[in-house]
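The other protein chains are all here in position, but one chain of the complex has been omitted.
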Amino acid sequence: MAFPLLLPTWAMIGIFLLLPVILMAIYSFLTKEFRGGVVWEFSLAAYDQFFVNRGLFGDEPATLEWTYIGIFWRSIWQAIVATTICLLIGFPTAWFIATRAPTTRGVWLFLITIPYWVNLLIRTVSLKFLIRDNGPLNEFLMGLGVIDSPLPLVNTNLAVQLGLFYSYLPFMVLPIYAAVERYDFAYSEAAADLYASRWVIMREIIMPIVKPGIIAGCILVFVPSLGAFLAPDLLGGAKTFMIGSLIEEQFRGSLGNWPFGAAVSMILMSLVLMALLFYARSMAREGTR
Amino acid sequence: MKGVRHYPGFLSITLLCLVVLYGPLLVVTAYSFNGSTSITQWGGFSLRWYIDVFTGPEAPRFRSAAWNSLTIAIMAAISATMIATAAALAMMRAGRFRGKSLTFALINLPLMVPEIVTAVATLIFFSMIGLTTGYLTILLAHITFCIPFAYLPIAARLQGIDDSYEQAARDLYASRTQSFFLILLPLMAPGVISGFLLAFIISLDDFIITNFVKGAGMETLPTAIFGSVKLGIKPNIMAISTLMLGVSVLFVTLSYLINRKGRQSP
Partner (left out) sequence: MKRLAFATALLATPAFADGELKIYHWFDYIPQELVDKFTAETGIAVTIDTYDSNEAMLASLKAGKMGQYDVAVPGDYMVQIMGNEGLLDSFAPTDLSNFGNIDPKWVDVPFDPGRKSSIPYQWGSTAFSVNRDVYKGDIDTLAIVFDPPAELSGKINALDSQGEVLALGSMYLGMPQCNSDRTQLKALSDMLLNAKTHWASFGSDTAKDVLVSGDAAAGMIYNGFSARARAEGANVEYAYPKEGFVVWMDNVVLLKDAPNRDNALKFMNFLLVPENAAAVTNHAAYTSGVMGVEPFLDDAIKNSPENNPPASAPAGEFIAVCDEPTQKLYDAIWTNLKK
């Protein structure tokens, strides 16, 4: 039964993405063509550049290169924070929507997705406009007398996190909603009859049941935030590379080093792949238990 | 027993969400009525940018871009949702099979590949196999990267549905097809709807991949407005965005009314 149902997926992703990605994997082992492009000659230069530091002029003793590892670490940390914020805010929202009357749930879902009819770039720029030093938010807060001087938000990590939250919120809310919606409140009632508190019910009964939705939401927020570059660039001031902007620079920017861009992508993908396979294996084990 | 459904603070968090989501859109809408050309100056209330969108020199370009964007997003989201539903059924209902973990990885591949790499690699691939870039190549690329966005909510939903429902239906001599369409699909509906909506907004939003795989003269809304936004948004872009919002609100209101009417007269 599995084969015919999976055929369309294998065909679409296999042909239109896996083959191109294999090509990129090959590119990462080729010689770079100056200013973009590749020369078909085997080379480990891209991986060498990633892991080995030989100083600015390439004649110092080889040591481990921390530059790119640092960029990875920073991006991963940022994605973890963004995912956590989305979860903390997205879960209650999804729960709230799922507990509305069936006729109004659809309206709430659309309310969450309507803003995404406006392009991400415009949303991000508008957000920046809203939170800038003499923007409406600060003027409003100062008018209320909550603060005396403008909150410095633009070009901070906080702004980047806000931007990522804004970019990816529905990707957390919708899968969780899909999982919570089928939750049978008879369980909660039974537990409440046995004097379990709301939060105990949440932790012990609801969480395990809606876990697939939470994990799906976390994957959908975490993985894209890893490679995000619009929010870090526009809201964070682009003072440091993130994985996304580092790769972007290699293809569309002045660094123009395709094999290196491909190699960084391959390393990133291997990390994500390992995490996903680990998750898939543990789910499979859980299934057979 | 409404009490067990209610958690204190969840309503406030939801409202906070809406404030964050809609705050910047208020800026967009307000400045679409700005008489001046600059986003940072208020030049008085004016409808000139709406007139510009419909009759200005770039009107035909924007019109075809909006049309392309909407048709591609709808077709890509429908196709991706169907493909993802089939995949989710196989992954969640067929037990263990060889290559299951690898298939899971493959389904999520579009999420893992950085967008710019997908863009460059796909364009190279298309030109290698001699496919002319145009509407079709955009659609193919969009269906592909929409699949995981549709798959994950659907699979999450399906994972929680006990297969005893289908078993019962089969025991009552329902065919596989009948048990799917009459029993399982209605149960899966919230997952399918969530998956479709995510696929739709992802397709509508994509710039980088589209920009690479589109043919000359082919525009979607993001590619038509990207340069302008980068150089500082002009109010006509704000007007287009507001119109898009209007279309979506209209769409939602209509579906709500139809839905309610359907329920009133069964």
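As written, the chains take the letters A and B, and residue 1 is the first residue of each chain.
One rule holds for everything that comes next: a residue touches a chain if its C-beta (ideal position, glycine included) is under 8 Å from a C-beta of that chain, and two chains touch if they have at least 3 such contacts.
Quick caveat, the model's predicted, so the values are computed rather than measured.
Peer 1: Can you list the shown chains that the absent chain is in touch with?
Peer 2: A, B
Peer 1: In the whole complex, not just what's shown, which of B:V120, B:L184 or B:M238 touches the removed chain?
Peer 2: For the chain that is not drawn, the touching residue is B:V120.
Peer 1: Pick from A:L127, A:I206, A:L234 or A:I247: which residue touches the chain that isn't shown?
Peer 2: Within the whole complex, the residue contacting the unshown chain is A:L234.
Peer 1: State which residues belonging to subunit A touch the missing partner chain.
Peer 2: These residues touch the chain not displayed: 34-37, 56-57, 67, 70-71, 129, 132-135, 154-155, 233-234, 237-241, 251-257.
Peer 1: Name every residue on subunit B in touch with the hidden partner chain.
Peer 2: Contacting residues on subunit B, toward the hidden partner: 37-41, 57-58, 60, 63-64, 67-68, 120, 123-124, 126-127, 132-137, 211-212, 215-219, 223, 226-228, 230-232.
As a convention for this text, only the chains that are shown with their structure count from here on.
Peer 1: Inside the complex, what are the residues of subunit B that reach subunit A?
Peer 2: Touch residues, subunit B against subunit A: 1, 3-7, 9-11, 13-14, 16-18, 20-25, 27-28, 39, 82-84, 86-87, 89-91, 93-94, 96-97, 100-101, 103-122, 124-125, 140-141, 143-145, 147-149, 152-157, 159-161, 187, 190-191, 193-195, 197-198, 200-201, 204-205, 207, 221-222, 225-226, 229-230, 233, 237-238, 241, 244-245, 247-249, 252, 255-256, 259-260, 263.
Peer 1: Help me check something: in the complex, which residues belonging to subunit A touch subunit B?
Peer 2: Touching subunit B from subunit A are residues 1-3, 5-6, 8-10, 12-14, 16-21, 23-24, 89-90, 92-93, 95-97, 99, 103, 105-107, 109-123, 125-127, 129-130, 136-137, 162, 165-166, 169-171, 173-175, 177-179, 181-182, 185, 188-189, 192, 198, 201-202, 209-210, 212-213, 215-217, 219-220, 223-224, 227, 243-244, 247-248, 251-252, 258, 261-262, 265, 268-269, 272-273, 276-277, 280-281, 284, 287-288.
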